[in-house]
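Only one structure is covered here, and it is reproduced in the block below.
Note that one protein chain of the assembly has been removed; the remaining protein chains are unaltered in position.
Let's look at subunit A:
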Amino acid sequence: MSADAATALAGVPRTPGAAKPDPILVADDVVRRFGGITAVDVRHIEVQRGTITALIGPNGAGKTTLFNLLTGFDRPNSGSWTFEGRSLGGVPAARVSKAGMVRTFQLTKALSRMTVMENMRLGAKDQPGESLVKALVPPLWRAREKEITAKAEELLDRFKLYEKRDDFAGSLSGGQRKLLEMARALMSDPTMVMLDEPMAGVNPALTQSLLGHIQGLRDQGTTVLFVEHDMHMVRHISDWVAVMAEGRLVAEGTPGTVMADPAVIDAYLGAHHDTDLGDDALLDESVARQLEQEAAAEAKAHEEEQR
């Protein structure tokens, strides 16, 4: 956690829907129903500017649905929210992105049959050549294209994808695609990035550098909101954690307080609900082996029962 973010969030009460000193995103009464199921029912949530906020919760808690709503990829049944004071309820996805809130996807959306470089260029803003008429007159957009390319090269270098610049995005590994998607989102200098499970499918070697990138973003003043299942990552990099369960916001607080919160443990109720979810010990070899053995024993017992 960065010192700035810590001081800013120090006085914030550890209750769901707590008011923040300088919120960049404020949402009220956001409800989304699919048939009879209420996927999202969030009374009030605020995201502090310049921090890394994690959105966690068990499968089906409505995290991705809330993401889709906030970024204009889905429409709520009711609710309103503002981003930097501007109301964004009902605004289409492209305009949300232009307003400075750029998202990535849980299932990576690298544009497979385009090169890595083309992917990056597509992320840029204010390219006059993207208008049909101006596209016909290259002098009108060549200069901007050069700036975009330079910026893309710098970002690719930072994300260790520079050597892949002329390869098709479809030829990258899953982890590299995640990196590419994040780098592409940064092409437009967003004020807030929304990362939907940035670590899913990323190999451990890349995890560390991804974590570094996300923290680097925050240190440059970008607000980060991310959905993640990896508690280790949540504990390590987030300044604030919001917990969802069954569509509602059930807890908020710093990583330490949230993971000791009984409501959160209830939400995650499983075989090991009595262990600290963000405990680094979980990553320890011996513990992992023990868990494996337990799982194997359970499976065996189950098999015998079947017989």
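Throughout what follows, a contact is a pair of C-beta atoms (placed from the backbone, for glycine too) under 8 Å apart; a residue touches a chain by one contact, two chains touch by 3 or more; residues count from 1.
Everything that follows uses one rule, which is that contacts and distances are computed from a predicted model.
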Chain left out of the displayed complex - its UniProt protein name, from "Branched-chain amino acid ABC transporter permease", "Chemotaxis protein CheX", "AzlD domain-containing protein" or "Hydrogenase expression/formation protein HypE": "Branched-chain amino acid ABC transporter permease"
Among A:97, A:238 or A:254, the residue in touch with the chain that has been omitted: A:97
Please pick, from A:15, A:78, A:112 or A:293, the residue that touches the omitted chain in the full complex. A:112
Just name the one of A:138, A:174 or A:221 that touches the chain not displayed here. A:138
Given A:90, A:170 or A:256, the correct residue touching the omitted chain is A:170
At which residues does subunit A meet the chain that is not included here? 71, 73, 92-95, 97-98, 102-105, 109-114, 118, 121-123, 125, 127, 129-132, 134-136, 138, 141, 145, 168, 170-171, 184-185, 187-188
